[in-house]
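Please read through the structure below; I'll follow up with questions.
Omission of a single protein chain aside, the complex is shown with its protein chains in their original locations.
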Amino acid sequence: MQFNSSMPWWSYLLMGAGLLAFIALVAQSIWRHRGVHRSLFASPYTLWMIVFTVLPVVLIAYYAFTDSAGGFTLDNFRAFWDSNHLMREQLRSAAGDEVAATVVRGSVNIDTLVYSLWMAFLCTAICLLLGYPAALFMADRQMKLGATIVVLFIIPMWMNFLLRTIAWMSLLEDTGLINQLLEAMGLGKRQLLYNQGAVLLGMIYNFLPFMVFPIYTSLSKLDPRLSEAAADLGCNSWRTLYKVIMPLSIPGVISGITMVFMPSVTTFFIPRVLGGGHTQMFGDLIEAKFLTEGNWNVGSALSLVMMLLILISLSILRKADPNGEGGGIA
Amino acid sequence: MTKVLKRIYLGLILIFLYMPIAVLIVQSFNAGKSRAKWEGVSLHWYIDLFNNTAIMNALWVTLSVALLATIVSTVIGTLAAIGIHSMRKRPQAMMMTLTNLPNTMPDIVTGISLMLLFIFTQVDRGYVTMLLAHITFDTPYVILSVLPKLKQMNKHTYEAALDLGATPRYALLHVLIPECKQGIVTGALLAFTLSLDDFTVSYFTTSPLVQNLSTLIYSATKLGITPIYYALSALMFVVLLLLLLAVNRRTQEN
Partner (left out) sequence: MKKLIAALLLIALLLPAAALADGVVNVYNWFDYIDESVLEQFEEETGIHVNYMNFTTNEDMLVMVEANPGAIDVVFPSEYCVQRLLNKGLLMELDFSRIPNFSQIAANLLDPSYDPGNAHSVPYMWGTLGILYNKELVDEADVSTWGVLWNEKYKGQVLMMDSIRDGMGLALKYLGYSMNSTDYTQLRAATDLLIQQKTSGMVKSYGLDEFKDKMVAGEAALAVVYSGDAQYAIDLDEEGRLAYAIPEEGSNIWVDCAVIPAAARNVDNAYAFIDFLCRPDVARKNVEEIWYCSVNTGAIELLGEEYASLYVLNPSEDIRARLEYYNDLDATWLTVYNTLWQEVKQAN
């Protein structure tokens, strides 16, 4: 079965309608049955998730623990620890033990991982520093900003993320707008693009709204009488913020940290465009393993390591917010 | 005084958020091809845009996938939320773990794992696989938006309806669904937005023969992007802005 773009657009709609009708049919037959328990309503979803989420993860695990011939191996994880491992093994047969012995341990994967974690940490911290006051002021009832300000924060997210990043490139270029301004002010040109700062800027730009929304949601749910009460009891506004508001906004902060940290660890594309390919992040590495090198086994092992790391950091974060009440964007 | 400072701070953040977008829109009117040189105002990138079949095809793919994925995931997700809500504690916890799983998976892993699935089952990647992938990452968000509304609802309303002689179907359509309508709408909007903006998952789950806007732009970036894409994003921006204003107006009138 092959679908390609030679089909006119209406055939897409037709297929979609077919798919939808099929699901509706299933759904309908569920609730036609009078005695059926409502928990069965979740069965199409359960089935869907098993096929499209659980099974794929199992496949990643399968590839991570097998070699190209399909036999069980731990080599892919050894290759994660020692990025030269596979090359050394290959050289042993192609060029002899002597040559293979000159190959030292490669730290490409570990270094990239550490670098990605560090960049993600920086990005999350800066987003928190910038985003918390923003959320606080947005939720401030005295400012009378209402829903408009929230909408203003959402709109930029509707621009394609690739294009937003490219727009930064044209701002930061040697001949770009910022440098032209600097020159006009007599400050001279500066190399703004193709360094770590530019990558970080691109990440913060793309992820900042994900920090602001959850914090805003949890702050705007707070009862304004709480801070009034604190003021009545003699707290100044700083003390109220520190002792009353901040502790109560922790769930939002946790949720924001999660939503920024996770995508930033696996960022790809941004380092290539704004960083000039000087550094790569773990996402770039995984992509290269699958698409450039076609080595699915090592690529799967890297993905698995990535997932594990995120699960661990999430469970640590969840400890700080046991009820999981942090509001998402919704 | 502090109020002014607060406003200035928010203003600066907004400038930060909008500056690149303003640049894109201005560049879309640049007569020349290079980003570096301003060669006068022109609309020819907009004309080129509508004559570019690759972009127009990709636009169709993007919009139709987003729409279909939203519809399907809203139906499946709402049903699932109702189902999960009525489950006992243990299976409910299991389902919630399953629902949270995609949220804790980085996009790139989601995309790659689905790619492996399609290759493993020898399904040609293309429009349908991209649609399936979008439904997969949209549905949990619908569930997460609908569930809180169900939790807020009085547990006994549904049973009361049954006691009063309503069939389960009637109770579902006239009691449960209306109660969580707001959650369903939020979930659908969220699904649509996510689907529209997705690059990573689409990139791994489609073939080069079926491109959506994101994957098309991605291949274009490797070669130096022309202002035709700026024109495209400026147009999309304006359309979405108008849409949003219309929705906002309506909700205010209500």
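For this structure, a couple of remarks:
A and B are the chain letters, set down in written order, and residue numbers restart from 1 in every chain.
By our rule, a residue touches a chain if its C-beta (ideal position, glycine included) is under 8 Å from a C-beta of that chain, and two chains touch if they have at least 3 such contacts.
Since this is a predicted model, take the numbers as computed values, not measurements.
Hidden chain, full complex: it touches shown chains A, B. For the chain left out of this panel, the touching residue among A:39, A:53, A:280 or A:303 is A:280.
Screening A:60, A:91, A:230 or A:301 against the full complex identifies A:91 as the residue touching the chain left out. Interface note: of A:168, A:194 or A:269, the residue touching the hidden chain in the full complex is A:194. Take chain A: the residues that touch the chain left off the picture are 1-7, 11, 14-15, 17-19, 21-22, 25, 29, 83-84, 86-87, 90-91, 93-95, 99, 102-103, 106, 108, 111-112, 173-175, 191, 193-194, 272, 276-280, 285, 288, 290-295. Residue positions on chain B in contact with the hidden chain: 33-37, 54, 119, 124-126, 207-209, 211, 219-225, in rising order.
Here is the rule we use: only the chains that are shown with their structure count from here on.
With centres taken as mean Cα positions, chain B sits 15 Å from chain A. On chain A, the positions that touch chain B within their shared complex are 1-5, 7, 9, 12-13, 15-16, 19-20, 23-24, 27, 30-32, 34, 36-46, 48-49, 51-57, 59-60, 63, 130, 133-134, 137-138, 140, 142-143, 145, 147, 149, 151-153, 155-164, 166-168, 170-171, 173, 175-177, 205, 208-209, 262-263, 265-266, 268-269, 273, 283, 286-287, 290, 296, 299-300, 303, 306-307, 310-311, 314, 328-330. If you check the complex, the residues on chain B that touch chain A are 3, 6-7, 9-10, 13-14, 16-21, 23-24, 27, 35-36, 57, 60-61, 64, 67-68, 71-72, 75-77, 79-80, 82-87, 91, 95, 98-99, 101-102, 104-110, 112-117, 120, 123-124, 126-128, 131-133, 135-136, 139, 141, 143-145, 167-169, 172, 186-187, 190, 193, 196-197, 199-200, 204, 207, 209-211, 213-214, 217-218, 221, 225, 229-230, 233, 236-237, 240-241, 244, 248.
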